[in-house]
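Note that one protein chain of the assembly has been removed; the remaining protein chains are unaltered in position.
Here is chain A:
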Amino acid sequence: MIVSVWEWLVDPASWSGPGGILAQSLAHLRYSFIALLVAALVAVPVGLWVGHTGRGRWLAVNIAGAFRAIPSLGVLFVAVLLLLPRLRGELAFELPALIVLVLLAVPPILSGTYAGVQATDPAARDAARGMGMTGAQVLRQVEVPGAMPLIMSGLRAAMLQIIGTATIAAVVGMGGLGRFLIDGQASRDYAQMAGGALVVAALALAVDQALALVQRALVSPGLSTASAR
């Protein structure tokens, strides 16, 4: 079994071509980054607003909780059923998959952003206002940089979930690494299934490491515990 998985992984034929590992990895990454971007565009501003104003806290916490409880596959099928008559071509399948991934990614990003802003030292916030910063300046110059570690953790947690879950796009016929799982199961090619799962895990780790580098560049050294004594 292990040997056959290995053979599948090192076989150049599994990597090349339109249905190969490389092409499917790229498709997988494409969904994942689009989903992350859309989720961030929604969740970060809302998280910042809730954290900065202290308003809507109850709503944010509960929405995040409710989103977490949503079953991914269920949403996927409902979305396909609803959108299929209204959309044409690939989009009718791609959009439902993206909706699922975005719904999944919103809670960790929202709560990370909100918690990061919320955790701003009250003395720093008071000093910022007392020195003559406007509300927007306090947000941009004090709260966002201070919240950056938690915003980034939220994004990374969301991305791990997205990459893992993006395999379900294959269920409705889309590309991505999920193809190996679905097709492998259909043709009882267990080496391909296990190999595909390994590639998903490796991709998730690689992307997480890349985001860790982004985090290091975005987070001030003054905030990392390593510099504290």
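One rule holds in what follows: a contact is a pair of C-beta atoms (placed from the backbone, for glycine too) under 8 Å apart; a residue touches a chain by one contact, two chains touch by 3 or more; residues count from 1.
By definition in this document, contacts and distances are computed from a predicted model.
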Name under which UniProt lists the unshown chain, selected from "Proline/glycine betaine ABC transporter ATP-binding protein", "Electron transfer flavoprotein subunit beta", "Heme-copper oxidase subunit III" or "4Fe-4S dicluster domain-containing protein": "Proline/glycine betaine ABC transporter ATP-binding protein"
Sole residue of A:22, A:41 or A:127 that reaches the chain not shown, by the stated touch rule: A:127
Omitted-chain contact residue, chosen from A:51, A:146 or A:175: A:146
Candidate in contact with the missing chain, chosen from A:16, A:185 or A:220: A:220
Touch residues of chain A, complete complex, unshown partner: 121, 123-134, 137, 141-142, 145-146, 148, 219-223, 227-229
